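Missing here: one protein chain of the complex. Every other protein chain is in place.
What follows is subunit A.
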Amino acid sequence: MAEPIVRIDGLRKSFGALAVTNDVALDVMPGELHALIGPNGAGKTTLIHQIAGTLRPDAGRVLIDGADLTGAPPAARARAGLARTFQITSIIPSLDALGNVALAAQARAKRPLRLFGRVAADEALNGEARAALAAVGLSTRAAVPAGRLSHGEKRALEIAMALAMGPKVLLLDEPMAGVGREESGRIVELLRSLKGRYALLLVEHDMEAVFSLADRISVLVYGEVIASGTPQAIRSDPAVRAAYLGDEAA
């Protein structure tokens, strides 16, 4: 049996009397695309914060590749192999697209903070960055300041930045948020191309995309995982239909 890349155990987080994360257990196996869905207010964002290290859980554990990183800051999790994208586009607008991705690759390079040598001509980093840009279809946009890319291109750039980190697992926080129909089709294809090569934890509202991509789906409602299984199993789960899909299915 392979070990999971991400394992979450008995995670709890309350704000006052409100249990936003209530005994959540979740894992992501190597090469698996595990999708997390749930209606607004289910606690998805709070859960992501705890996995990424921007919020400390009240109880429970977060393991990445076997290492307990429950209380570790985001940078330590990145070094352990977790790469994330952000729900609200998070790029470095003053650098060009290539620079954004090269900076992501730089973090795990030898001597990542070297004081001399022109980083713009750093072929080791640029090579990795170009490969990541090519993987997301942004090769022709490498020299464009990241702030001037279209919204869809910025979403793709986020994924390229995550790939350049050489991660073991990708945490994708609503990669299709705010993206138009045509561009979201491109992102679905991009995610499909990553499947099997990386462990992926996908949080997404686009049900069509989730059901076509996921190997496994977990459903979060009021801070609890009410169901977890294959897309077919989730589709026919009566609890899920009642709590979440009901309004759409009807």
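Note that a residue touches a chain if its C-beta (ideal position, glycine included) is under 8 Å from a C-beta of that chain, and two chains touch if they have at least 3 such contacts; residues count from 1.
In the analysis below, contacts and distances are computed from a predicted model.
Asker: Out of "Lipoprotein", "Branched-chain amino acid ABC transporter permease", "NADH-quinone oxidoreductase subunit K" or "Colicin import membrane protein", flag the one the UniProt entry gives for the chain missing from this complex.
Answerer: From the choices "Lipoprotein", "Branched-chain amino acid ABC transporter permease", "NADH-quinone oxidoreductase subunit K" or "Colicin import membrane protein", the unshown chain carries the UniProt name "Branched-chain amino acid ABC transporter permease".
Asker: Given the contact definition stated above, which residue among A:G41, A:P112 or A:G196 touches the chain not shown here?
Answerer: That would be A:P112, which touches the missing chain.
Asker: Identify the residue among A:I8, A:A52 or A:I159 that touches the chain left out of the display.
Answerer: A:A52
Asker: With the missing chain put back, one of A:G10, A:G41 or A:P93 would touch it. Which one?
Answerer: Considering all chains, including the one not shown, the answer is A:P93.
Asker: Would you mind spotting which of A:P74, A:G137, A:G152 or A:G178 touches the chain that isn't drawn?
Answerer: Only one listed residue reaches the unshown chain, and that is A:P74.
Asker: In the whole complex, what residues of subunit A lie against the chain that is missing from view?
Answerer: Residues of subunit A in contact with the hidden chain: 52, 54, 73-76, 78-79, 83-84, 86, 90-95, 99, 102-104, 106-109, 111-120, 122, 125, 161, 165.
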